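Of the protein chains in this complex, all but one are displayed in their positions.
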Amino acid sequence: MKAAAFEYLRAASCDEAVAALAGEDTAVLAGGQSLVPLLNMRLARPRLVVDINRLADLSYLRRDNGNVVIGALTRHRAAETSAMVATDLPLLAAALRYVGHVSTRNRGTVGGSLAHADPSAELPTVAVALDASIRVQGSHGVRDIAAPDFFVGPHETALAPGELLVSVSFPVVPGAVSVQELPFRGCDLVVVAAVAVEDGICAQARIAVGGAGPTPIRASAVEEALIGRPVTDAVIAAAVAEFTCDPPDSLHAPASYRREMASVLTRRAIGTAVHT
Amino acid sequence: MKVSLTVNGEEVSASCEPRRTLADFLRHDLGYTGVHVGCEHGACGSCTVSVDGATARSCCMLAVQAEGCTVTTIEGLASSGELDPLQESFREHHGLQCGFCTPGMLATAHELLRDNPDPTDSEIRAAISGNLCRCTGYQFIVDAIKGAIRPPHDGQQRDGVVEPGAAASSRRK
Partner (left out) sequence: MDVGGLIGARVSRVEDVRLLTGRARFVDDVREPGMLEAAILRSPVPHARIVSVDVSKAAALPGVSAVVTGAEVKAAVRGPQPVTWQVIPDMFHPRTYALAVDKVTYPGQGIAAVAAKNRAVAEDALELIDVRYEELPAVSTLEQALAEDAPRLFDEWPSNVLGRTAVRTGDAAAAFAEADVVLSAEFRFPRQMGTPLETRGVVATWDPFTDRLDVWLTTQAPNIAQAAFAEVLGLPVGRIRVRTPDLGGGFGNKFDFYGDEVVACVLSRRTGKPVKLIEDRAESFVATVHSREQKVDIEVAARADGTITGMRGTVYGVLGGALGTAGLSPCWVTAASVTGPYDIAALDMNLVGVATNRTPYGSFRGYGLPKANFVHEHMVELLAKRLGMPAHDIRRRNFIKQFPHQSPVFVFDSGRYEECLDLCLAAVRDAGWERIRQDARARGAAVGIGYSFQNEVTGLGPSRIQTFAGSSHSGFDEEVVRIDSTGHVTVYTGLSAMGQGIHTALAQVAAHTLGVPLDHVTVLSGDTDSSPYSGYGTGASRGAPLGGAAVRTAATRLKAKVLRIAGHILEAAPEDLVITDGVIAVRGVPGRTVTMADIGDAAYRRLGGRLPEDETPTLEEREVYDPVNVATAFGCTAVLAEVDRETGVVTLLGYLIAHDCGTVINPMIVDGQLHGGAAQAIGGALSEELVYDADGRMRTRTFADYLLPSAAEVPPVAISHMATPADHVPGGFKGMGESGVIGGGAAIVNAIVDALPEYDLEITALPITPPRLLALMRKGTGR
């Protein structure tokens, strides 16, 4: 279980990284928590690994006009323990606690999780729920991609060859939050919800389900069925009934179970959020 | 490529291919065989070391990434010939059997107690849930970490529903 040989570039600047990524068969090494195991298993075999860990200017958290902008190289653990994330992006803070373990969050990066585009991963699901904007840099300059457009399929993104994910901008949304997963690793689903309730009426809802399809799914029909209605159990149940998905079998859970659990977890996420 | 770093307070360097993981580099190129490799895919936690003050799975880092870093392995925990309090507590509470997961457990437990000096049992269990142990069933590891809390706690305190295994073992002859 040793990686195939590759060349290695420790990029000293974004421009250098982007220039290197323009070549054939390249891979970006950020936190390495997904890439290095894939290299070890020879499931990823790039010609060139571009290490962006020394690009200190990609590691930051800042407020910007009703958004929180997070540099791609910001470690999960830094975001998780950030007071700004705790107050402005409680959904992200809650989701981060489900990402791996402290030792993986110490290394793993916000940008890396997004670029890896695991459909059942927490950060892509939060990005879809919040309609985050993902900024990528290429030889052409920078462009912003809305999260729903960024995730194209399992481990597939809208990143063009030669582009580097440099930051993500999460809008600050009101409401209480909940992240739900089953304590059964074979299920591989995550539901994230941010629900704002005013005078017993749902004012805003952001809900997404990870693992139930090729990319995280924004539960728009559920949100619509909630907004403007009193958040009673019956309304929540009716709203969740609007959710449809077509998840694949996983090794330890058939599609039918995973589909059903997506609904259960969605209902629990909403219920937990509104009762917080 | 040549990689220079500080391991357990000592400046060391060696050459390796870019594909060499930090775990293999520490073990085979630098001789820190206290770093154990259990899965090479970041799932078991045995290879956990401290890199610049934060735990990291050394199988999920390339050695070349560690250029200039400060690394602490299990060999660096006991200074001046004395076990540190956590090592001592693992011994006292039988927090290890084969010892293969122990280096990673100790690294993780050190970080936990640094960041949360008075964890509950469930916080301890959550903190070590990324470190697999196939021998102990975890109970005595939890007891050992609990036992290393300063100031010392009553070892019998536990937030589970069962009385402690160690102290509560009843005997009948």
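The first chain written gets the first letter, and so on, giving A and B; residue counts start at 1 in each chain.
Just so it is clear, contacts are C-beta pairs under 8 Å (C-beta built on N, C-alpha and C of every residue); 3 or more make two chains touch, one makes a residue touch a chain.
It should be emphasised that the depicted structure is a prediction, and the values quoted were computed from it without experimental measurement.
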Among B:68, B:99 or B:117, which residue is in touch with the absent chain?
B:99
Based on the whole complex, identify which of A:182, A:227 or A:245 touches the chain you can't see.
A:182
State which residues belonging to chain B touch the missing partner chain.
17, 19-20, 27-28, 32-41, 43-44, 46, 73-75, 77-78, 83, 87, 90-92, 94, 96-103, 106, 121, 124-126, 128-142, 158, 160-166, 168-173
In the complete complex, which positions of chain A touch the hidden chain?
1-5, 41-42, 182-187, 251-254, 257, 261, 264
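In this section, only the chains that are shown with their structure count from here on.
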Report, in whole Å, the distance between the mean C-alpha point of chain A and the mean C-alpha point of chain B.
29
In the complex formed with chain B, which residues of chain A make contact?
1-8, 10, 29, 32-33, 36-37, 39-41, 49, 51, 53, 77, 100-104, 106-107
Chain B contacts chain A in the complex at 1, 17-19, 21, 24, 40-42, 45, 48, 51, 54-57, 59-62, 64-65, 67, 107-108, 111-112, 127, 129-131
